[in-house]
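Scroll down for the structure; my scribbles are underneath it.
Here the complex is missing a single protein chain, while all its other protein chains stay put.
Labels for the chains are A and B, by order of writing; each one numbers its residues from 1.
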Amino acid sequence: MELLPLLDQLFPEGHQVSVTDWLVSGEAVLGGAPVAVLGTTNHVFIGIREAVTLSGKLLETVAQHPKRPIIMLVDNNGQRMALDEELLVLPEYIAHLLRAQQFARLQGHPLIAIVYGNSIAGGFIAFGMGADRIVSLPGAETSVMKLEAISRVTKMPLEKLQALAEKVSVFAPGCKNFFKMGGLHDIWTEDFSGQLQRLLQSTDTRDIRAALGRERGGREAASAVIDDVLHA
Amino acid sequence: MKLSRRISYLEASARQRIAALLDPDSFREILPPTLQRISPHLGMFDAPVAFDDGAVIGEGLLCGKPVFLFAQEGKFRGGSLGEVHAAKITGLLLRAAERKPAAVLGLFDSGGVRLEEANAGEIGSTEIMRAIFAAQRAGVPVIGLIGGSCGCFGGSSIISSCCDALIASEEGRLSVSGPEVIETIMGVEAFDSRDRSLVWRTTGGKNRFLFGKVSKLVDDHIPAFREAATALIAPSIPLTAELLQAERQHLSKRIEQFSECTDARQIWAKMGLDANRVPEMSAEELSTAASSLVH
Partner (left out) sequence: MEHFTCDFEGGAKAPQTTKPFVVVGVVASSNLEIMAQPCDLGGKVRFEVSTTVAHFEEAWRAVFADFIERNQPRDVLFSINDFAAIPPVVSLRLDQAWEGLV
């Protein structure tokens, strides 16, 4: 989905969101109350600079607007893949960004991630999967790795892999698969503003994704394993 | 000079590492392999399973202190995170948040998410991260150990970077994308993954230690990991605005200072070290050299 129409549909009461090269940042009104808007666009790769910019915006929101909901708009092509990024310890930057999200959570800010573009692997981990609730919109794409690459590494012929992907949701890209696995709390097809308002009213900070995966039949083992370890 | 026999962390299996790391006979495994909680998905790929899905979890003592522990078996499917493997680690961390041991030790040895279970591994990785935050919020520190042959890549690299502290040997590697992946996608000029010296300079324990991400650099010797882990046990530091701002400042400054560098040798020279000697220096020598640097 395109970003500017999305902003209008999410926030019909009005928004002041600036969009630069890759950064989406500002605020909007939803159900009469202000929300913070933070995200990425143009299928950016999330690297050390993006992580620090995004964490700065998060920390600013926490400092200036107590408990304000933070709407995270997700569109990335994964982590930045470059020697000089890894050289300066890219995982540390992504962890820092996740810690900033956790800090916002602890300070009482609901974190809602809306995938409207791509959401890939390390990029999705860095910005998106750390939210309290994660939803997708029409046209969104979630992915860990393309089937061609999975085929190469697992040595299963692509056609066989594609056939398998029709029956199970555990490895192939796609929002339907991610939803079935509990990775997306919901898939929205309409009334985005209404859905977002209702979500904000019902959200909490519990990580319920394993239970969702079990209910939906995509991830039937994880939830039971977690429970059994807790009660052993 | 070490007179005792070297007990290689790199060569040991996950179970051997646990046995040598913790106090003798103190480990009590949770969800032991006798329960055969195997991967529900590998059968579709005609791939063999492991009774513990490549992750050993449990409770034990470290120099008398109660600790929880998870250890990835790097020799099973590259220590990859599958549905059950990840759920075991998540469960262990949530258990620690409730029962509050002195620490959780995480023995990382993983190439990342298991592709046959890519979505489960990916989501599971982030459930582990949320569970680390839960443990830390309860005051329980999570201490990561990196020194296995698979290194710590992909989802595991981010998980480990959320830990309170990391211990690594120079053999350990920490990186989001593996050099082979960067080379495949960006070309060999971007990263020659067969240049071992380059790989270790870039992603290895020494570089990560000199940047401060690894708190303690140790020899490839399990007793050295044990000693370092024991010394690092302290309550988890709560997240505050000051802490995160300081962290962000530190990371921004690193970009400013070193963004022109295209090789670790340039970084080390800029830090004031003898860049050519760094690869040969022992953990102790390098630790001494690093502590005398002006930051």
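By definition in this document, a residue touches a chain if its C-beta (ideal position, glycine included) is under 8 Å from a C-beta of that chain, and two chains touch if they have at least 3 such contacts.
Predicted, not measured: the structure shown is a model, and the values here were computed from it.
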Next item on the list: Write out, one label after another, the shown chains that touch the chain missing from the document.
Entry: B
Item checked: Contact residue for the chain not shown (choose from B:13, B:230, B:245 or B:287) -> B:13
Check: Residues on chain B that touch the omitted chain in the whole complex?
Finding: 13, 15, 32-34, 36, 43, 46-52, 73, 75-77
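The definition used in the following text is that only the chains that are shown with their structure count from here on.
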Checklist line | Geometric centre distance via CA averages, chain B-chain A, whole Å | finding: 25
Margin query: Under the stated contact criterion, what part of chain B meets chain A in this complex?
Written below: 30-31, 37, 40-41, 44-45, 57, 83-84, 86-88, 90-92, 94-95, 98, 113, 115-127, 129-131, 133, 137, 154-155, 157-158, 160-162, 174-177, 179, 181-182, 185-186, 190-191, 202-203, 207-208, 211, 213, 239-241, 244-245, 247-248, 251-252, 254-255, 258-259, 261-264, 267
Notebook entry, point to check: Quick one: in the complex, what on chain A touches chain B?
Noted result: 48-49, 51-52, 55-56, 59, 62-63, 79, 81-96, 98-100, 102-103, 106, 121-122, 124-126, 129-130, 144-145, 149-150, 153-154, 156, 164, 168-172, 177-178, 181-183, 207, 209-210, 213, 218-223, 225-230, 232
